[in-house]
Structures are given as C-alpha cells and as structure tokens.
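This report concerns only the one structure given below.
Only one protein chain is missing from this complex, and each of the others stays in its spot.
A, B and C are the chain letters, set down in written order, and residue numbers restart from 1 in every chain.
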Amino acid sequence: MRRLYAILIAAGFVYMMLSFLGVVPGYGNIDLCSRVSSSFLLKDVSEQNAKNWLMAKGLETKSIEKVYGEKNKEDGCANVVTSIVVNYRSFDTLGEVTVLFTAALGVGLILGGTRRKKYGLLPNFVFRESTRILVPLIILFGAYIFVHGHLTPGGGFPGGTIIAAAALLLYLADEEFFLSKVSTGALEGSMGGLYVIAGLLGLAIGGYFLYNFLPTGRVGNLISSGIVPIVYTFIGLKVGAELSGLITDLHSEEG
Amino acid sequence: MMTALVVLAGAIMTVAAVFAVEAKKILDSVIAMSVVSLVSVFLFIAMRAPDVAITEASVGAGLVTAVFLVALFRMKGGDEE
Amino acid sequence: MVYWISIILMGIGIYGLLTQKNLFKQLISLAIIDTAVNVFIIAAGYVEGGKAPIYTKALPSFLKGAFVDPLPQALVLTAIVIGVGVLALGAALLVRVKEKHKNLDVENMKGVGE
Partner (left out) sequence: MMTLAIAIPLIAAFLAAIRKSWGYILYAIAAILNFILSLSLIGAVPSIHALGGWKPPFGINLVLDNASFYAILFINAIFLIVAVFPDIIGKYATVMLVLMAAVNGFVLTGDLFNSFVFMEIISAAAVIIASKRENYYSAFKYLIFAGIAGSLYLIAVIFVYTQTGSLNMAQAAYFSFSQKSLVAITTLFLIGLGVEAKLFPLNGWVMGVYGGNDLAPVILSTAVTFSAMYMMGRLMITIFGGGVLQVLYVLALITMLAGELAALYQKNLLKTLAYSSIGQAGLVLAVLSKGKEPFTSLAYFQLMNEVTAKLVLFLVAGYLVYKYTNLNGIFKSHKVLGTAFSIASFSLVGFPLFAGFQSKLRIIMEAFKGGDYLLPALLLLATLIELTYLIRWNVRLWFEDQVEEGEKGSWRHGFVAIALAIFLVVIFFFPNIYLAPASKMADAITSVSGYINIVTSGLGGM
C-alpha cells in the first residue's frame, strides 16, 4: 500500500516537473547572448551597461575583441568556469567553503572521537608499501590541480579532495595512523580566515569585498589572473584539511 | 552516435538508481549509487563540462562513496539484526 | 533528453525516500536526487556543438554556439560540494543513530516511538 502511494507521489512529481519543463528552452538550444554568461565568456563585464541589462533592454551584439588579448582588464583566467567561481561569483564560493567547514565541524561534534578506532584488520604488505610511495605523489597531484585551477579544468575542490584521498589511503593502509585534530583544525581555520582576509583586503583596497586587487597578467600564464590562484590555493588546502579531518573523525572513537 | 551514448548512459543510470533504492543489502546500494555518480560524469563530459566532471568524479563519486563505506563499515553492515 | 533522464532519476529518488524504511537508503536516495539535479542544471546550459568554456591556443570566434554556458557549470561545482557536505553530515548522524537505537530501520528502532 505504502509502495503504491509512493509510486503515485513520485509519478505526480515527475509529471509536475515534465509539465514545468515546457518553460525551459530545449536541450542544446540556448541563446547565450540573452544570458549574463556571454559577458563572462567575453570578459567584458565592466564595460556592460548594468542598468540596461537589469531592465533587459541592453543586449548588444557581442564582438570578439579583447577576449584573448595581452592586456586583459578583467582577469587572466583561461578557464572561464574558474573565473566565475573565484572571481565573478567568489562570494558563493566563500559560502560553499563554509558549508564544507560546517559539515566537517558537525561530523567532529557528532562523532567527537579522540582515539583511533581499530578494526583489527592487517592490511596487505604490498598495499602498505605502495601506499608509502603513492601518498607524496597523490598530494603533489592534488596541489598541481589546485594551483593550475585557472588554466585547466579542476581547481580547489577536486584538488583538496585528492589530498584527502591520500589521507584516506593512509588510514586504510595503517591501523595506527591517526591525524591530529589540532593540525587539521589549525590549517582549515587559518586558510578560511585568510580567504576572508583576502576579501577584506579587497574591501580596503578596491572598495568591494572580495575585489581582485592584484595585476591580472597574461592569459595562459601560471602567474596571472590576480588573486584567483591564491584563493584557489587557500581553498585547496582548506578543503584538503577539512576532508582529511572528516575522514579522521569517521575513523575515531571516544577514548 | 552521441545521442545513442547519452541514451545508454541514461538507461544505466536509471537501472542503477532503481537498484540502489531497492537492493536488499546497503553495500550494494552504496555501490549502485556510486555507479549513478560515475555515469553522470560521462554525461557531464558529453555536455562539455570538464570542470564539473572532475569535481563529480573526485568529490561526488569518490569521496561520498568513501565516506559512506567508512560509515557503513563502522556500523558493521547497517542492515543486520 | 537529458532533462528526462534527470527528472526520472529525481522521481526514483523521491520514490526511494517515501518507500524505504532504512535510513541509509533514504540518504542514498537523497544522493541520487542531488546527482539528478546537477545533471539537470548542466543540461540547462548545454549548447549544441559548443566547446568547453576554456580558452586554448586557437582563438575561437565568439559566434553563436561557440561555447557552452559556463555559469551553470560554476553553480554545479558549488552544488556538488554542498551536497557532499550534507551527505557526510548525514552519514555521521547515521553512525550515531545506529549506536543509539541499535537499528537503522525506522520500524525496528528502539526508543524512537513518541
């Protein structure tokens, strides 16, 4: 009976969503010029007339100048998604970091362990030895991912997760391994604090919170796009510390 | 070609999702859920979203599965008793 | 097409939330809904024949349909991470629920009845 009701409700939901689908433009058939993303792609946000945009009457045709130029006014991110995440909509990312921070904090508060929980399983010798070789490489790869976030796909969150994967591997390979909560807590706290401080510096220098106050450089170079790689490094380290802390909490018990 | 692959991916995701919901053992459920996530990575690539694909593969499919498995391991099965 | 996939997945997730009495299954249903929503959002930004929004050596001309929409991708990056946070929190809660009530099945849990 319960199952029947569930099927009916789920079918009703699917029907509702499908009928709502009529208002969304068809799959793959989108006019980017009517969306703000066209300006993100062209990097001409600061030249747009915001008032006209808000009133939905200033949608000029776009030209291709200045996109790839040597002197880019907006930012030098080759990866437009990164430039949205860490520059145009950086405040969302601050919120996102905070969600993860809250979740890690919550897992710590809920499970609240101080001692390694032992499962009494002895990992394989090959696995243990290869872990020792792999862990530094994994951490290096994670760091590569977040440092190059503005050039290639990836960025702070996957990079941090890869670093946390190294911690997970260590937990699986070694029954004794236990990260101290003090170190991960200090790292995530200080990195989060530095992110907010970078935002406040922007407020002090440029007048806007999270303002990109550094020179942007040339598109495609490693040292480019102002505070973007710096912020992504903060995020990467913070996420890595946070998720490692989360994994530590899952492996711990009260003692 | 691409459409056929997307349809195939959709079919796999649907089957895996139904399996994840209906499976008797939680462990099967978790694995089926990670299959849904992994196939969605293919969809993201098909829709030209490499950033999202990398993030979903590492964070969505990898980490969530790991966290669930560790939690499950801690609970020793979850569906016994 | 992809819209349909994501909506059907959401339907399955909601069905799972309503029928499953095991709390872990409910959390998994929530994870499926999260994935489905992410697919939906990316589909809302896909442009037929568009490239990934990354500038490479060859300068593409910004004609209609040269790139897919980068903004939904940025939003999904945020949404994925938020989803992970929520799911990890749920998993931690479940560990404790299991310890306290000895079971994850809503009907067999000890000490939950009103």
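Everything below uses one rule, namely that a residue touches a chain if its C-beta (ideal position, glycine included) is under 8 Å from a C-beta of that chain, and two chains touch if they have at least 3 such contacts.
Everything quoted here is computed from the prediction, not taken from an experiment.
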{"item": "Chains shown that the absent chain touches, full complex", "value": "A, C"}
{"item": "Sole residue of A:146, A:171 or A:211 that reaches the chain not shown, by the stated touch rule", "value": "A:211"}
{"item": "Touching residues (missing chain, whole complex) on subunit A", "value": "16-17, 19-20, 22-25, 30, 34-36, 39-40, 45-46, 48, 50-51, 53-56, 87-92, 94-96, 98-99, 101-103, 105-106, 109-110, 185-186, 188-190, 192-193, 196-197, 199-200, 202-203, 206-212"}
{"item": "Interface with the undisplayed chain - residues on subunit C", "value": "10, 14, 17, 23, 26-27, 30, 33-34, 37, 40-41, 44, 71-72, 75, 78-79, 82, 85-86, 89-90, 93-94, 96-97, 100-101, 109, 112"}
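In the analysis below, only the chains that are shown with their structure count from here on.
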{"item": "More contacts between chains, A-B or A-C", "value": "A-C"}
{"item": "Separation of mean Cα positions, subunit C and subunit B [Å, integer]", "value": "10"}
{"item": "Approximate Å spacing (C-alpha centroids) for the pair subunit A, subunit C", "value": "16"}
{"item": "Residue list for subunit A, restricted to those that touch at least two other chains", "value": "79, 81, 153, 155, 157, 246, 250"}
{"item": "Subunit C residues counted as touching two or more neighbouring chains", "value": "1-2, 4, 8, 12, 15, 19, 43, 45-46, 52-54, 73, 77, 80-81, 84, 88, 91-92, 95"}
{"item": "Residue ranges of subunit C touching subunit A (in the complex, touch as defined)", "value": "1-4, 7-8, 10-12, 14-15, 18-19, 43-48, 52-56, 59, 61-62, 64-65, 67, 69-71, 73-75, 77-78, 80-82, 84-86, 88-89, 91-93, 95-96"}
{"item": "Touching residues (chain side subunit C, partner subunit B) in the complex", "value": "1-2, 4-5, 8-9, 12-13, 15-16, 19-20, 22, 24-25, 27-29, 31-32, 34-35, 38-39, 42-43, 45-46, 50-54, 68, 73, 76-77, 80-81, 83-84, 87-88, 91-92, 94-95, 98, 102-105, 108"}
{"item": "Residue numbers on subunit B that touch subunit C, as the complex places them", "value": "3, 6-7, 9-10, 13-14, 17-18, 20-21, 26, 29-30, 33, 36-37, 40, 43-44, 47-52, 55-56, 59-60, 63-64, 67-68, 71-72, 74-75, 78-79, 81"}
